[in-house]
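Handing you this structure, nothing more for now.
Every protein chain but one is kept in place in this view of the complex.
The chains carry the letters A and B, assigned in the order they are written, with residues numbered from 1 in each.
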Amino acid sequence: MKAAVIQFPGSNCDFDMYYALQDFGADVQFVTEKSTDLSAYDAVFLPGGFSYGDYLRTGAVARFAPVMTAVQKMAATGKLVVGVCNGFQILTEAGMLPGQLMMNQTPGFICDEVKLTITNRQTAFTNQYIDATTTIKLPIAHGEGRYVADDATVRMLHENGQVVLTYATDVNGSVDQIAGITNRSGNVIGLMPHPERAVETLLGNTDGRPFFESLLATIITKETVEA
Amino acid sequence: MTALLATTHEPTPAEIAATKPYQAWGLTDEEYMLIKQTLGRLPNYTETGLFAAMWSEHVSYKKSKPVLRTFWSTNERVLQGPGEGAGILDIGDGQAVVFKAESHNHPSAVEPYEGAATGVGGILRDIFSMGAQPIAVLDSLRFGELTDARTQHLLNGVIDGIAGYGNAIGIPTVGGEIGFDPVYQGNPLVNVMAVGVLDQERMQVGRADGSGNTVLYVGAKTGRDGIHGATFASAEFSSDAEQDRSAVQVGDPFLEKLVMDATLKAIQQFGEAIVGVQDMGAAGLVSSSAEMAGKAGMGIHLQLDNVPQRETGMTPYELMLSESQERMLLVVTKGHEAAVQAVFQEANLEAVVIGEVTATGRYELTWHGETVADLPVNFLTQSPKQTMEQVKPARLQDPAPDFTPHVADLTTVWQDILAQPTVASKASLFRHFDSMVRTNTVIKPGGDAAVVRLRGTKKALAMTTDVNARFTYLDPYIGGQRAVAEAAGNIIATGALPIGITDCLNFGNPDDPAIYYELAQSVAGINEMARQINTPIISGNVSLYNETDGAAIYPTPMIGMVGLHTDTADITTISFKQPDDVIYLLGDTTADFNGSELQQLQTGAIAGRLPGLNRDKLSATQQSVLAGIQQGLIASAHDLAEGGLAVSLAESTFGTPFGFDVTVPWTDSWLFSETPGRFLVTVPANAVDAFETRLDTTYLRLGTVTHDDRLVVTTADGTVNLDKARLQEAYEGAITWQRS
Partner (left out) sequence: MYIAQITVTYKPSILDPQGEVIKDALARLDYQGVTSVTQGKYFEIKLTATDEQSAYEEATSLTEALLINPNTETYRITMLAEVEA
């Protein structure tokens, strides 16, 4: 897999994502927000952090970065686009995913490991969570993770199986405890939890590993089909 | 409006001599006379301001220096001792660890969010100005009693400020500690420690060497914020002098991240051409530029018109003394400016040539074509020596008799101790800090020390901050010793070798001989224990005048310590690991209740004499623990501190499905004794013989880890079954985030 990790000014989980992908044997490269061509990559990752200081609104300035046009193009061609935390916020601001991430219901940044339910195990990003146990634990680290969307949108997300991850308890006031969603065609995902922080035994959590294994399996399957 | 401003001129040198505005800036008449004599003329307004800032205690340490000079700061690992942005220690393989702690007490008392935030920003600049990548931040905080509304406001602001800056810049906040005591009510303590790592070949120092070399200004523009922040930190608070508390700066973590990344990139790519790097911290441009020239024995000439300015109509005085944040000064070899500037410009940052290094030894400032300051660098950077008087405080002459506790109901006292704010879990506060970003944090907040692995190696660094002001109050010398011993205990319990110390010395008004005595004695105690443990003091900071309306805080030295793991496999946590592991208490236990949490709980105050430490015994116990961990014999290890064995036992079960069944040969109250130098460790049953034969210290075999959550303790007073859930509730429920 050829993977691009986008570095916006203020991204700070860029290296974490880079090392996690490297750990799974991906050919990873950093790409600045100024680049305009991502056609060489199988998947693109918008990492966590505080792009443009989170000033104005989270993700509001980053969505206008030149690279976002290339990200849109990738998504349109069916390639995988992953937004984690601030990356998720950028994807919603850019209109690539519905809804918006707003300030936690109880104001304040939360850094913790929380229980999550995988509500759709058929997606490009969750197909390797094959254990019968659907509850996993992943780190979260955000002040603006409350997922908000209107009723019709939420209903549509549920009906189409676009809700991928939900919090097992009410962590931040998200509607229906939504923690991660895909777009309608299933190749773009945004999630507040950080799977890249949960890939090493030494750091005490490996529940993020199947997330990356799913991605890899999806890309390999796609390549086989196309060949 | 502008026309009006232009006509208001600064006082002339003669007017300054007559009206003495310098007194309000902290410069004494004697110092002013000395300046006049040495220069052979009257200093102008700008020059007077430069001296006031450079000779303030906050910048010059003129009052604390006689004591600071005594710090032991050399051993085989030390690559850089005190005097630079941060100290540096060799950790092998061509790598080095860089660390320093700094206080931001006064700004945080005025504006807790920005005070704490800029504290984080400032200490990180100290680290990356040495060429090191910051890897972790720790916070040591002291507040008044939590029941007080103002304390809650301060606590919330400080927690929010640390989170706001540290989380955004993406350096994990991995540890620290938070304590509460009425003495900090009007004067909270915000001490921040930062740790970084560098390749030794990329080491930088803050020196302006090489005549003709270029002085480059990098980062944020200069505004009028924080003028005279340094002199502000060198004066006591008076609660009715609100108007003087305006020296607060506002931090921009987004900008600092860009400055940090670009500075490190510039050093990596053009390290040969970069002669020196220094953060513009206290007393901003004047202190950074004068110190860089002073350390190199050179002169410096700055063209102030070139300094990037955020506001219009700024004067040289304001430009030089501004404490605007996120600014750095670089000295670059002549001819290499463009390459270095390009690195910063790529990140949309200012990188402007503002002057050059000279061979004159003069500190020269030009503004609109005129010389506005021309001073000898060495005179400006070396404040007059001060002799400080010391007197043993009256309370130490005749200490109160020993405190003898009475524990009527063990269960209740155990629960109450766990709910004491100083002991209770701070998880609800620490959870606002991103402790995991950079994905290297092995032990997060809540352990004895934090542990951060060094990616790509088998190594890891353990780090802790420790304060034991109650003991320093009862005996500054022994308190100082105990603070270092306690820090080392925390490092060792994770399986790391303690390698060095940074400190923040938080004290009251040094002109009070009793307070100066406390400062000198604490430092002597710290020094002696540091030598014993082989942990040189390589950096630090002094915060004096921590008083409100004449009432000083406890003498509060904060010890920041770093330890080295040569193999991540040795990393050990406090939690019990499996049923039937044998529980040991290592080290002697005596009736140590003076200054203890139990005394505070039962009497509402602390008093009494502290017994002397047996340093050799303490070292032997610590070495036994470290050896046991490295030999793979110890499954869990926990240092004993506030609340004694009772607290450590309980904490070792929380978050595990296990309990314990232990027996001690004492009366109930001794479970809360705070004899220093002790550890609670567990050893797998099959390793017990090997463990005991290699032990080189006193030990008690207490019992075993049990498979369910029953906590059973037998003392000379009988057997008690404790309710784990209730203990945990007391411990975790005492402190909750109360945003206001």
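Things to note:
We adopt the following convention: a residue touches a chain if its C-beta (ideal position, glycine included) is under 8 Å from a C-beta of that chain, and two chains touch if they have at least 3 such contacts.
In this text, all values refer to a predicted model and were calculated from it rather than measured experimentally.
Among A:Gln100, A:Thr117 or A:Thr206, the one in contact with the hidden chain is A:Gln100.
Among A:Arg57, A:Lys137 or A:Lys222, only A:Arg57 touches the chain left out of the display.
Residues of chain A in touch with the missing chain: 56-57, 60-61, 64, 93, 99-100, 102-107, 146, 148-150, 173.
Operating definition for what follows: only the chains that are shown with their structure count from here on.
Each chain gets a centre from the mean of its Cα atoms; for chain A and chain B, those two points are 36 Å apart.
Within the complex formed with chain A, the residues of chain B that make contact are 160, 163-164, 167-170, 252-255, 257-258, 347-348, 431-442, 453, 455, 568, 737, 739.
Residues 9-10, 12-13, 15-16, 19-20, 48-50, 52-55, 106-112, 139, 141, 143, 194, 196-197, 200, 202-204 of chain A are the ones touching chain B in the complex.
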